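Below are the structure tokens for one structure; questions will follow.
Of the protein chains in this complex, all but one are displayed in their positions.
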Amino acid sequence: MEFLTLTNNPAVKEKYPDLKPVWVEGGVDEVYRRARDLVHKGHRLLTHPLSSSLKPGRIPYKTVALSAKAETTVDLMSLGLMAAAFEAWEKTKPDVPLSFPAQVAADYALVDLAVFESALDSLKNAP
Amino acid sequence: MAQGKLRVVHYLNQFFGQIGGEEKANTPPEARAGAVGPGMGLKAALGADAEIVGTVICGDTYFAEHLAEATRTVLELIKQFQPDVVIAGPAFNAGRYGTACGAVCQAVVKELKVPAVTAMFPENPGVDIYKKDVYILPTADSAAGMREALPKLAAFALKLARGEAIGTPEEEGYIPRGIRKNFFAEKSGAARAVDMLVAKLQGKPFTTELPMPIFDRVPPNPPVKDMAHATIALVTSGGIVPKGNPDHIESSSASKFGKYSLKGLDDLTPETHQTAHGGYDPTYANADPDRVLPLDVMRDLEREGRIGKLFDYHYATVGNGTSVANASRYGAAIAKELKEAGVDAVILTST
Amino acid sequence: MHVCTVVPISLTVGANRIVPAVAIPHPLGNPELPKEEEKALRRRLVEKALRALETPVEGQTVFEN
Partner (left out) sequence: MRLELGKIPIRNVEFGPATKVENGTLYVNKEELRALILEDKSIKSCEVDLARPGEEVRIIPVKDVIEPRCKVSGPGGIFPGLVSKVETVGSGRTHVLKGAAVVTTGKIVGFQEGIIDMTGPGAKYTPFSQTYNVVLNLQPVDGLPQHDHERAVRLAGLKAAAYLGEAGKNVEPETVEVYELGSYLETAAKYPNLPKVVYVYMLQSQGLLHDTWVYGVDAKRILPSLIHPNETMDGAIVSGNCVSACDKNTTYHHLNNPVIAELYKRHGKDLCFLGCVITNENVTLADKQRSSSYAAKLAHMIGADAAIVTEEGFGNPDADLIMNCNKLEDYGIKTVLITDEYAGRDGASQSLADVSPKADAVVSTGNANELIDLPPMKKVIGDASAANVIAGGFAGALHDDGSITAELQVITGVNCELGYSNLRATGY
């Protein structure tokens, strides 16, 4: 199916130009804000906004996929997941702005990329 | 005073502090040596190991209207007595008193680093606000429950003063604070899961180890009979506030609600109003706040006589990440004011 | 009386008279409509809310039409 990719992860942007990911400037919370606004407009989340076993407030990158088309009604599950994601971000957000050594940031980018890639087949094949 | 006795300070309102009734509710904080009023019963219940060295009294209205200053003064007065533990109340179902007891105990624990305990009716508004920070014992809804409450308060205070470990709400009888703490159980998680499953299968009682949040149900109100003469109020969780957000309502996890005049206004515009809500894209609400708070239409309906009157104020908060406890508290407070103002019905709009 | 976009949430939190609204960022409006039509839409929703307030209900009720 056609889907819309939101990301602030340079590794995703670089590796998948064909997917035309929507670039988000900022942290994971900014990605969430954009995803939430799209959900409010009727887009459906296709991937879970929380990353595997990582705390959203402690990681630099996040990639989220949503349905390309907006429906007329709001998808309740997507709405709930975004609320939970914000709550989890709020709960884990650091007291000081995040900063990571370059190699660690690159590792985070790689893991986010891998998590996104693990969803790609499903996304492409979904009805 | 005998050496080695635990020092207890007691907090009371003007009524239980024997200053007077509602007409004395404006009394500022004052301190007395020794026990006063219910402090006598408390003294007996505390026994020989502890002594009420002082009592601090403050009028309920005074405390509510001078929250920060009253808390500070009460704290100073309490500090003079060098307590090992502070007891406030019991406040039963008195809302302002319960809130004051909670605030005093919270300040004592946080500022003086002295343990504190209070007691009140579980539905006292002070419970939801302070249960997270303060030990609150449940009481009956009126002072008829005094005799039952005092020995429990005394026993709990003694435990706190002695620095003994406080067990679970079930063991100790206080109102659950909603705080999760770890401990080592006797059996492994897997063994407990199978035990729980067998109990569930056999229809026997079992207690989940992680209760899910529950929401209140309220019986519906009867319908409005005569809309043409009814006063209708607008309330919103969509964060519509006067331009500039004068009360600084937070964009998420709001710590308050606002009350704003609609007098002389026929329409909400970007010049007069905005949204404070951080939980949705604010572009549309900021461009035309009527999209969240339908003032323009309400005024039309008022002019046409479809409704009697639009209430002169609207209430607003931000329903974004606001805890259920806080939201319920705002709801209760808003409802109380509206009822007192003679409002017949409310249209609550949410984003 | 609750005018709310996401009816299931309104049901969860215990509202008894519920009128479904337009969209989360603009529950009582639709920026894509001309100003007058948008206001007419808002008026229909508010009138529905008033009718709901005039209607006796036994329990949680969603006023769809």
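Chains here go by letter, A, B and C, matching the order in which they are written, and residues are numbered from 1 within each.
In this section, contacts are C-beta pairs under 8 Å (C-beta built on N, C-alpha and C of every residue); 3 or more make two chains touch, one makes a residue touch a chain.
On a predicted model such as this, the values are computed, not experimentally measured, just so you know.
Enquirer: Going by the stated contact criterion, tell me the shown chains that border the hidden chain.
Expert: Listed by label, the shown chains it touches are A, B.
Enquirer: Please identify which residue in B:R32, B:R192 or B:K243 touches the non-displayed chain.
Expert: For the chain that is not drawn, the touching residue is B:R192.
Enquirer: Pick out the residues on chain B that sit against the missing chain.
Expert: 132, 166, 168-169, 176-194, 196-198, 200-202, 206, 208-214
Enquirer: Touching residues of chain A against the unshown chain: what are they?
Expert: 45-48, 50-56, 58, 65, 77-78, 80-81, 84-85, 87-88, 91, 94, 96, 98-101, 103-104, 107-108, 110-111, 114-119, 122-123, 126
Operating definition for what follows: only the chains that are shown with their structure count from here on.
Enquirer: What's the distance between the Cα centroids of chain A and chain B, rounded to whole Å?
Expert: 37
Enquirer: For chain A, which residues are shared contacts with two or more other chains?
Expert: In chain A, 37, 40 touch at least two other chains.
Enquirer: Can you list every residue of chain C that touches 2 or more other chains, as numbers and ranges?
Expert: Residue numbers touching two or more other chains: 5, 9, 24-25.
Enquirer: Per the contact definition, I'd like the list of chain B residues that touch chain C in the complex.
Expert: Within the complex, chain B contacts chain C at residues 215-225, 227, 232, 238, 280-285, 287-288, 290-294, 296-298, 300-301, 306-307, 345-351.
Enquirer: Under the stated contact criterion, what part of chain C meets chain B in this complex?
Expert: The contact residues of chain C facing chain B are 1-5, 9-10, 12-17, 21, 24-29, 31, 38-39, 42-43, 45-47, 49-50, 53-61.
Enquirer: Once bound in the complex, which stretches of chain A touch chain B?
Expert: Against chain B, chain A makes touches at 36-37, 40, 83, 86-87, 90.
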